[in-house]
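Provided herewith is a single structure, encoded as structure tokens, for subsequent inquiry.
Just one protein chain is left out here, and the rest sit where they should.
Let's look at chain A:
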Amino acid sequence: MISVIVVMTIFLVVLYKYRCYKFIHGWLILSSLMMLFWFSFMYLGEVFKTYNLAMDYPTVAMIIWNFGVVGMICIHWKGPLQLQQAYLIAISALMALVFIKYLPEWSAWVILGAISVYDLVAVLCPKGPLRMLVETAQERNEPIFPALIYSSAMIWMVGMANPARHAEPTNQDTGMFCLISAYNPLALTMLRGVKLGLGDFIFYSVLVGKAAATGGDWNTTLACFVAILIGLCLTLLLLAIFKKALPALPISITFGLVFYFSTDNLVRPFMDNLAAHQFYI
């Protein structure tokens, strides 16, 4: 699985370097089509099965069609920023659900660990594929790839009447696992926003989702959630200090994994005992 991700990332960087933009666009559109239509259809099916709801095919077709088309428009073309953010989050969550459902128990944890190491290497090493991607995009002065990125704010460009929005499509295999400070040197007034790769969202969601799925203990899930948020805060702090693309996965995933295993084994029996006796610390 790791080798698939590595190969795909390198393939993507090679395509970008040789300016095969049409190919990349086609690939991204195809993958977001698949996510928005097929995966959400599967998810809806599972929800109906769990709650034992009956639904006829025409209604489902209409729901999925509306959801999918608005998603495609929002992500690949123009749309309100909140809606685009919501769709990107929904897609990351769907992807994470697919990982959680189909990966065996231990594989998920090992993959999370390995992916953080790979992210560290890929973004920071001089020959790392993601670093080359970021540098190439910066050389050509283009927005870092019409890709796989969640932007938290819009950027005002010189001479444009409307704020330039970043319409970022998605890719399910290789997200951009890095965090970039959006800083356009041409703009007169710039609203500094932070961009986070969608791959990061996916793996955060996988961690929290696995914590919620195994054990069913809410304390563990909450602990992982807080740990990931703190990891992200620390990464943002480092971003403010170093001002270049940084891997967003390692710190958060490390914290998340440490807190998951320690909360599951140490805190859970302690809190269960306290709750049984109704002691409040």
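A few points about this structure:
Definition applied: a contact is a pair of C-beta atoms (placed from the backbone, for glycine too) under 8 Å apart; a residue touches a chain by one contact, two chains touch by 3 or more; residues count from 1.
Simple rule for what comes next: contacts and distances are computed from a predicted model.
Looking at the choices "CBPA2 Carboxypeptidase", "MAK16 protein", "Small ribosomal subunit protein mS25" or "Gamma-secretase subunit APH-1", the name in the UniProt record of the chain not drawn here is "Gamma-secretase subunit APH-1". Contact with the chain not shown here comes from a single listed residue; of A:21, A:38, A:242 or A:270, that residue is A:270. Counting the whole complex, the residues of chain A in touch with the unshown chain are 217-219, 222-223, 226-227, 229-230, 233, 259, 262-263, 265-267, 269-275, 277-281.
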